[in-house]
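Complex shown without one protein chain; remaining protein chains in place.
Letters A and B name the chains as they come in the text, with residue numbers starting at 1 for each one.
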Amino acid sequence: MLIFLARRILSTVPVLVIVALIVFLMLRLAPGDPAAAIVGDSGTSENIAKVREQLGLNESLPVQFVRWSGRLLQGNLGESYFMKKTVVELIGQRIEPTVSLAAVTLVVTILVAVPLGVVAAWRHGGWLDRMLMGFSVMGFSIPAFVIGYVLIWIFALHLQWLPVQGYQRLSQGPLPWIKHLILPSITLSIIYVALIARVTRAAVAEAMTEDYIRTARAKGISEKRVLMRHALANAAIPIVTVIGIGIALLIGGVVVTETVFAIPGLGQLTVDAVLSRDFPLIQGITLFFSVVYVLVNLLIDLSYLVFDPRIRY
Amino acid sequence: MLSKRNLKAVVVGAMLAIGVASAFAQEAGKVLRVVPQSDLKILDPIWTTAFITRNHGYAVYDTLFGVDEQGKVKPQMVDKYTTSADGKTWTFTLRKGLEFHDGKPVTSEDVLASLKRWGQRDGLGQKMYAALDKAEAVDANSFKLVFKDTFGMVLDALSKPSSNPPFIMPARVAATPPDKQIDDATGSGPYIFKKDEYRPGEKIVYLKNTKYVPRAEAPSGTAGGKNVYVDRMEWVILKDAQTQANALANGEVDMIEWLPPEQYTALKGNTSITVDNPIPKGSFALHLNHVIPPFDNPKIAQAAIMAINQEALMRAQMVHKELYNSCASVYPCGTIFASDKTGYFTGKPQFEKAKALLKDAGYDGKPVVLMYPADFALLNKFPPVMAQLLKQAGFNVDMQSMDWPTLVTRRAKKDPVDKGGWNLFITGWGIADNMNPMFYAPLTGNGEKGWFGWATDEKLEQLKSDFLATADEPRRKELATAIQQRVYDTGIYAPIGEYKPLTAYRKAAVSGVVRSPVAVFWNIKKN
Partner (left out) sequence: MPAGEAIVEPLPPPRRRSLLKRILADWSVRVGGGVLMLLVLISLAAPWLGTIDPTAIDPGSGNLLPGTRGEFNSLAGDTFEHLFVMGTDSLGRDIWSRTLYGARVSLTVGVSVAVLAVVFGMLVGLLGGYFRRLDSAIMRLMDGVMAIPGILFAISLVALFGGKLLTVVVAIAVPEIPRVARLVRSVVLTVREEPYVEAAIALDTPTWKILVRHILPNAVAPLIIQATYVCASAILVEAILSFLGVGLPADMATWGNIMAEGRAQFNQFPHNVLFPGIFLALTVLAVNILGDGLRDTLDPKFNKRGG
């Protein structure tokens, strides 16, 4: 068991190295001189040369990579060109809104998608199934920002139930915090619900065809218990897997949703960074999100042990 | 396992906790929430002429003199001043009780250091310091400026309302070389910049400076008493015009500093919102880069200027006819120096003539880079129209999207286009900027020492010096007209049109917005 754990955790290391390499190369291959961008207006050639020296830009690429990774491991992600703060500081400032949004979205998604998928599988082939799956296809075809604007129009402007934009930090009170997160999380969760409902339906439907289900039914167990305890439990692995893969979708969706609802999180920071070509910031955020993705998937793999004791690696 | 009873208790307890927490989450004091015209990334109002930074400057700094609504210079930090008989020596005494936010008193050393730094960046400041023999402290509270010859615009310079205003900073901060940005926002103004809550892209926070001693007079323009009636001012960054309007309509913010015209009709019709016009007039201009090709050739620069269609450009940006008008003069139409002697420039497009000029000058067809601040609601309709107009005139155009703070930084680059340089951009000015040729930052002909664009025109600089040397009104008018002609001949920049800047705020919540040529935030009351 421990060997399995150790092996699985170690297997993330090469992936992280590759991510770091890709991100590093992306930025080093960018046209333009990062030293000149940092030095800015007072662009005397001595200043630029000095900064190049400081950043180690005159060394060979592999040496630069090693140095850069070294700094990375020490938690130094560099300094933003424009905002005069370290990347780590800026990420720290903006992380709460994004995490809040992601967490609420995840909760909403699971609470909606799993039951939807189970019901669809239960009524497999029937009109309810078709309708739900139809909605699900629509869910990942309509762009999130259109949904967002329509929701704002209806719920914030006409009905005035919810705020139009912005984010309230949790420290200002849980009620305003959740109020500001309702519309954004609904917007963001739609595509996620669509995806997970589909997979849940497929996995549960598949599980329902297994022999042990027939046995359970033969034993006289109620359909509800059959669904919940047997089919769903066995479908848990594919569902959880998709949640993990869906994190990538979630991160992408966060960028758009934060823009529509003016939530000052990492997504907006990314857009700002890109619009101002603030490369250290772009680099830092990409790395951060990738690491999160890798770790989440690691956790999910480890959670298989809980769901299926038969698994041994 | 949670029994049903336990579960109920937990839920009730949680709801109580939420309720209590919400009650405690009320903020203390009055907070004024303003949506500023753009994000504030640069804190140095001497390094940049960007209005957002200038507005920040007016919040945290104070000035020696101010300009009231009628355009008269009034003392602000200065208590009294005297001029010598020959007019060459000016002695100023500061008011008592002026303190910086760190508790240290404002001394003449601070004043002189600040003025010196300003004098190295600002066009009028440069002229003033060139004419200065010496600037020295008399004692901790007074200082004198001794000129080689009479300098006709001393008070105009020290009260300059718009970019760059000569804000007074602590001497240690003013010691920063003028081509580097300061990072310490300590000033002696009515607001204090709250550095630990500064989140660029999200929020900028100012606190009332409780130790500030305002003048007794009523506020008018940038002069008079700068009383602050709120405890805290927050600049909430909202980039999307629709989001700004929604937030104002919903009460989530109190004021939009600069209302995008597309929201004009919607907000005008909203009875709970006041759409106001505290800054009387502004203008827009197309600025060209003269240190790299092709606009280093005046003929090509003229061709670009001939592509301007003021009506189309202004209509695209301002939408409503009551909010704009054309004006071919580089000075605001209706003001003292405005003149219709504009040479080839009419404000109407002259595509054939432009094409002919391009052929004549041997334009190589390389695309000109037009910087496009896509997120800045007050400027982002011009570039697409300008790009098409330039194409009609025979240019190839590369319109590059970026955000406004990036544009402001990038326009400082003198590099060629393939190394991140630029050829053209459009920006807005206030009436305070271009009503006098000596005030207008981009009106420079001293090459690389001048404003972005760095045009070289010795005749222009000579005319400016002549203007400074005389106080005779008719002579000044003549010179102003000659200056205007030089601008068009060299193709330094060209006006795109004039407009009424609008502010919107919640009727019930906000009052006391000052009539001023620049956006100022004192005197505003919040209910």
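Following the convention adopted for this analysis, contacts are C-beta pairs under 8 Å (C-beta built on N, C-alpha and C of every residue); 3 or more make two chains touch, one makes a residue touch a chain.
What you see is a predicted model; the values in this text were computed from it and never measured.
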Hidden-chain contact residue, picked from the options B:A374, B:V408 or B:I496: B:A374
Residue, one of B:L64, B:A113, B:I279 or B:M399, that touches the chain absent here: B:M399
Touch criterion as defined above, residue of B:L32, B:A59, B:A241 or B:L358 at the omitted chain: B:A241
Candidates A:V15, A:L170 or A:L305 - the one touching the absent chain: A:V15
Residue of A:L5, A:M26 or A:V66 touching the missing chain in the full complex: A:M26
Missing-partner contacts on chain B, residue numbers: 240-242, 245-246, 260, 262-263, 265-266, 309, 312-313, 315-316, 319, 349, 351, 372, 374-375, 377, 381, 384-385, 387-389, 392, 399, 401
Hidden partner chain, residues of chain A it touches: 14-19, 21-23, 26-27, 29-31, 124-125, 137-138, 140-146, 149, 153, 157, 195-196, 198-199, 202-203, 205-206, 208-209, 214, 238, 242, 248, 251-252, 255-256, 259, 270-271, 273-275, 277, 279, 282-283, 285-286, 289-290, 293-294
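In this section, only the chains that are shown with their structure count from here on.
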Distance between the centres, which are taken as Cα means, of chain B and chain A, whole angstrom: 40
Residues of chain A that touch chain B when the two form their complex: 32-33, 36-37, 40-43, 82-84, 93-94, 152, 156-157, 160, 163-166, 171-176, 259, 262, 264, 268-269, 272, 275-277
Chain B residues touching chain A - in the complex, by the definition given at the top: 18-19, 21-22, 24-25, 39, 41, 47, 177, 179-180, 183, 199-203, 236-240, 243, 246-247, 249-250, 252, 374-375, 401-403, 405-406, 409, 412-415, 419-420
